[in-house]
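Certain chains of the assembly are absent from this excerpt, and the rest are unmoved.
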Amino acid sequence: MFVRNCWYVIAWEHEVPADGFFARVVLEEPIVVFRTAAGHWVALEDRCCHRSAPLSKGRREGDCLRCGYHGLKFDATGQCIEIPGQERIPRDMRVRSYPVVLHNKWVFVWMGDPALADRGMLPDNFSNEHPDWRYLPGYLHYDTDYLLICDNLLDFSHLSYVHEKTLGGSVAIAQSQAQIEPVTAPGQRGLTVTRRVPDVPPPPYYSKLRTFAGHVDRWFIYDFLLPGTLLMRSGGRPVGARPDDMSNAVQLHSCQTLTPETATTTHYFFQQAHSAQLDDPVFTQAIYDNLILAFNEDRDMITAQAGNLRRTPHARQVAIAADAALMQFRRLLERAVIAESQERAA
Amino acid sequence: MFVRNCWYVIAWEHEVPADGFFARVVLEEPIVVFRTAAGHWVALEDRCCHRSAPLSKGRREGDCLRCGYHGLKFDATGQCIEIPGQERIPRDMRVRSYPVVLHNKWVFVWMGDPALADRGMLPDNFSNEHPDWRYLPGYLHYDTDYLLICDNLLDFSHLSYVHEKTLGGSVAIAQSQAQIEPVTAPGQRGLTVTRRVPDVPPPPYYSKLRTFAGHVDRWFIYDFLLPGTLLMRSGGRPVGARPDDMSNAVQLHSCQTLTPETATTTHYFFQQAHSAQLDDPVFTQAIYDNLILAFNEDRDMITAQAGNLRRTPHARQVAIAADAALMQFRRLLERAVIAESQERAA
């Protein structure tokens, strides 16, 4: 169940070498991305239209790619401009070109109708590239459907259990109630989820970030956007501190996004940025290390869950109140998929 | 082709930690077993009824299991008794509970209609727990259908070839005739197979057990019971010794059982017990080591056989006289499966 008319992250900017290219499979389609000498981003089908060899097994020649099998050369629009040993080039000798844009360190490709590609739909992943924020970039590969990871990110009650020793630290997170509202961010479809957890012990990983004498008030406020992007402000401050007093608080902003590789595998790009101790790389590393630890806890659980679902795809599932956000999101997604198929049919 | 209304071994008792739990897949179903503080055995579906996560990825709390994903807590009957952050618990918020019983070191689960679970159908695996017998417990995992292993255990002519250098030692085993009769053990369906092999060299592994001056008379007398349990007395004595004179004999009792994990993978639990030299752990170890060696010979052959069957599932097979027991057993099994499906339909 893929929405196609939207932006998917294919790579962190730094993954794409300046004079080379980078290949990933997105929504079952092999894609190769690079940046021209003039700095324009290019995303092409990573499959030569001659005999289906990946262009990424070939080489870059200026702003063109040459297939490494029989030497066909393609320009940045995907048009073949050279066939060794042959004068005439058939008009349909071209590979698909995808709209592509760099936006705050993430390279996005548009997987649907190119005519509908709209930069206004890019998520506000500002902390990926902002002078007041620091982070280390993260990537994980999942051997599961991306929807299971969406589910996970839409219900933070799991912090109390999956992340008891990392991000969680208290059952109060699971016992608290999240508010769910439609997103108001322009150009976006999704949900805004707000969860406040007053008067709890600081979570285990805070010990690396700041010393608290007693309990803290915690908050998690995020947009979860189609197709699978989380943008979150979260943090904790001493119990009793005024909401606008951040002088003794931990404050974080996180950008996370899921890109289906196939129906059963997923790319996960993420970071968690901080806006204090900007010049302390040890601090930045500590946040990153904790995040990787925690996200591996998620992956371990979700992979086990996927194993059970693979074994019995139609196992009975009973919903609980905490499923409200994930169920609303799955309905949003389903409606978007149906709407797209109706548009294509029209 | 699984019979469901019967007991399957899910674990050796020692595999289940006293204060924890143990999980295995049986007949395609994930199951977690544990023992309450009061000593009662519990077997629950290892799949949370909320979002299908394995309960075995969570933790034990007293006689309950708490799911490690969103914290739902289940009592020993499988009923959910706590949903974090939610007062009301839906009545159908429960996981399946299986009849389970410990019987002579094997933990059995009943995979069919719980109302039919009958301790009278447990096999007489006495040597698993008897003061006059010693053994080391064995377990092997097979990447094949359990029926191929049943076939193997129902025709000992293979000892002459597969186990030439371990359990066999003479072609006379294959040349001897087995007698096959219906089992008379109460509550059991299956076959009693008797094979006597007079005047043969002691098999290679006897050299670790006892010194024989010349040839021996060997015997193998076993019940092979639905769904896949072998209970066997076997041994060898000097040629000419009276059948009731065990003073110079090797005497063994073996309990072996097959539990289908899936249609193509199998759990194999086994032991071979001796009733002499009870206080000699080196002797016990020697029997175990030889058995592991021999059972790996079987697994190697049966896995190769399964490879050929996977390649050409409908390859022609021609029966021989030695197939009598395995063919009778497969018919028993087939009739039991058909009978169960008719009972369910009625």
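For this structure, a couple of remarks:
Which chain is which? They are A and B, in the order written, and residues in each are numbered from 1.
In this text, a residue touches a chain if its C-beta (ideal position, glycine included) is under 8 Å from a C-beta of that chain, and two chains touch if they have at least 3 such contacts.
Keep in mind the model is a prediction, meaning the values are calculated, not measured.
The complete homomeric complex described by this structure file contains 3 copies, of which 2 appear in the displayed model.
The rule is short, and it goes like this: only the chains that are shown with their structure count from here on.
If you average the Cα atoms of chain A and of chain B, the two centres end up 47 Å apart.
Of all residues in chain B, only 25, 28-30, 46-47, 49-54, 57-58, 66-72, 83-86, 90, 92-93 touch chain A in the complex they form. Residue ranges of chain A in contact with chain B, taken from their complex: 151, 155, 157-158, 160-162, 171, 174-177, 300-301, 304-305, 307-309, 311-312, 315-323.
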